[in-house]
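Data block below; observations after.
One chain of protein is taken out of this complex; the other chains stay put.
Chain lettering (A and B) follows the sequence in which the chains are written, and residue indices restart at 1 in each chain.
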Amino acid sequence: METGKESEKLGLGIDLGTANLLVFLEKKGIIFNEPSVIAFDRESGKVIAAGRDAYKMVGKVHSKISIIKPLKDGGISDLHAAKALLTYVLKKVEDLTEKSLGRSTTVICCPSEVTKIEQDVMIDLAREMNMSDVFIEEEIKAGALGAGVDIFQSKGVMIVDIGGGTTDVGVISFGDIVLSRSIRMAGTYMTNEITKLIKKTRNVEIGELTAERCKIELANLNPNAETVIEKFAGRDMVKGVPKWVDISSEEVRKVLEPVFEEVVKLIAAVLKDTSPELSADIFRNGILVTGGGALTTGIEGFIKERIQVPVTVISNPLTCVAEGLKYLLKNRGDYRVNSMQM
Amino acid sequence: MSKKKNLSVGVDLGTSNLLIYVEGQGTLFNEPSVIAIDKESQKIISVGYEAAALAGKTHDKVEVIHPLHGGVITDTQRVKQFLLFVLDKILLSRIGSVTRLLICIPSEITETEKSAILELGSDLGIKNTVLNEEIKAAAVGSGVDIFVPNGHMVIDIGGGTADFGILSLGAVVLSKSLKVAGNFFDKQIIDHVKAVHKLEIGLQTAEAAKIKLASLTGPLPVDDGGATLTYTAMGRDVISGLPKQAVIEAQEIRTILLYCFESIKSVLLATLEATPPELAGDIVDNGILLSGGCSQIRGISEYFEAIAQVPVTLSAVPMTAVVDGCKKLIKLNGKHFLGELK
Partner (left out) sequence: MNLKMAKPKMDMLKMGKPETSVLAKTGKPKVQPRNIGIDLGTANLLVYLEGDGIVFDEPEVIAFDYETHEVIAIGNSAVDMIGRGHSGIKIVSPLTQGVISDMDSAKKLIEHALRRVEKDSINLKASTILICCPSEVTNLERDSLIGLAETLGVKDVLIEEEVKAGSIGAGLDIYSCTGSMVVDIGGGSTDIGVLALGDIVVSESIRTAGNYIDLAIIKYMQHEYELLIGKRTAERIKIEIGTLREEIKDEKTTAVSGRDVVTGLPKKLIITESEIRDVLLEPYETITNTIRKVLQNTPAELSADIITKGVTINGGGALTDGIEEYFTKHVGLDFHVAKNPLTAIVEGTKILLKNRGSYYIKPTEIE
């Protein structure tokens, strides 16, 4: 690492989330934080919209538009679309051309437990974009840093990142990950469960955006919470006509509980494999919950009840990974360099 | 008199009467369609009234011909001869200055007959010969505006034929013709008088009886005193051959006419049945117009009204409707479908 040259190079951090794409640019901060969706004109192949604008189109397009979510289960499922999305974002927001990317250092986040192939695809993506200097880091590491945790201490920290495609659980100490595990049950899975529920119990099909909205508005893991009922619109599957359905927070809780139970199981499994010293740290300091799922009402109580360890939802669960990339860029992920003190 | 160039001439080739109209000069000929020919030279000796008076009263050397017998042209050569003779007489060798000839023809006329008549025009050296159905001329002459998208029906019962026409947009939509008319009635009267009164009478006598006594419906015609009219017919005893007379009652004429009108009734109904529904609808409001000599028969409007169930009006100019129509139609240069005549 040549400190002199580094300051001339662009530092770029990319959180390729299944649900949201965040891009961090050194010296500027988070320059992009929008859904990982891209819309193409089918005939010409041109990009019509990306991010929030493209997200609004989901479930509403005509045959001339093709909507793609290039990331699935935490990994890149459509390389071309992922590249187009990233290129679009970088060009539009910062006017970063291939030339400038050639002079960049880029860190890309991936979920824990990705296969080698999945990692290679990420490197391919970077190469295609002419990023010469690329390295990959686990999201939970960045997340912990972004949450303000000084991971460079020899003190065990447990992070639970409930994202869109994956839920990652990891223990970090002395600047790096001690162990980490991942399951593919997360935000998207929960949204689908809600859609399935409404189909089964009401014979009504609701759109993705509607299901997502329902999840965000009604999810409450607290069994004693007052039941809230809200109206959502979808399509009657028998008659075909549009229909309103009343969905209660109670039903949503019943659907989400099993998923969160799995998360708890995952936490328990990681804890089981954690060394006694680190377990003690975790027992003392508690678990940090990040990611979109951390915003679920009542999640602290839910996990605490089952794991009997203090649980804290960090203050910036949606952006901590991107913010953490700042530090990773500074030390290139090297545990020996405490980038928090730089 | 200055030599008038570009004369237009209208001809009503009626079975009973020939009428010729010259633009700017009025109806210059209106006499029976009869010619008397010298058999040897085959030249015309007299025409019109003069020739008609000779009917049944000449010797072998002279032949009295009705060249327009039965409503169709039986002998085109004779008709040509007839016309030339008359035109010569009235135009005084100014045939050369006739540029337009409009000939009114009966409705049911074959293509061959049509071409023969058109040839007549060219044979006469007239450049522009146009044919029009009599029924159309009768409508126009009676003041009906046929140049609109509105259906009108006209019944013209003359000497040789009864014509039925549906007119719209300046032309005949459909027309039918029946050779049951004035002449036929006369013949029926002759037969009846022969059979019942044992008296042989001539056509002129029959016609006179018809004119005095004819009625179809309503009370029988009465004289000033209130007594039913009668006609004393003079003729020849069937058996003895001696001059005799007989009194004909109005009722007898009515019975004969009603019998004759049965076929007229059938054709009327057939015409209505074939009328396109939109025009039939118009006729409900516009009613039927009656023209021709026989329209003078008492009670004829009521008779037709009872059959057709629509109002029936009499033409103001039943005897000259066709030639009056010619006058107006002559002014039209080319076809007219919409818009009033000037």
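We take it that a residue touches a chain if its C-beta (ideal position, glycine included) is under 8 Å from a C-beta of that chain, and two chains touch if they have at least 3 such contacts.
Keep in mind that this is a model prediction, so the values were computed, not measured.
Colleague: Which listed residue (B:67, B:121 or B:151) would be found touching the missing chain in the intact complex?
Modeller: Among B:67, B:121 or B:151, only B:151 touches the chain that is not shown.
Colleague: With the full complex in mind, choose from A:30, A:65 or A:136 the residue touching the hidden chain.
Modeller: Touching the chain that is not displayed is residue A:65.
Colleague: For a quick check of understanding: of A:72, A:235, A:304 or A:332, which residue touches the chain that isn't displayed?
Modeller: Result: among the candidates, A:235 touches the missing chain.
Colleague: Looking at A:106, A:210 or A:290, which residue reaches the missing chain?
Modeller: Checking each option in A:106, A:210 or A:290, the one touching the absent chain turns out to be A:210.
Colleague: Sort through B:191, B:262, B:285 or B:302 and give me the one touching the missing partner chain.
Modeller: Once the missing chain is taken into account, the touching residue is B:285.
Colleague: When the complex is taken as a whole, what residues of chain A touch the one chain not shown?
Modeller: Its contact residues with the unshown chain are 41, 48, 56-65, 205-210, 232-235, 239-244.
Colleague: What does the interface between chain B and the hidden chain look like in terms of residue numbers?
Modeller: 149-151, 168-174, 269-270, 272-285, 308-310, 335, 337-338
Definition applied: only the chains that are shown with their structure count from here on.
Colleague: Could you put a whole-Å number on the gap between the CA centroids of chain A and chain B?
Modeller: Those two chain centres are 102 Å apart.
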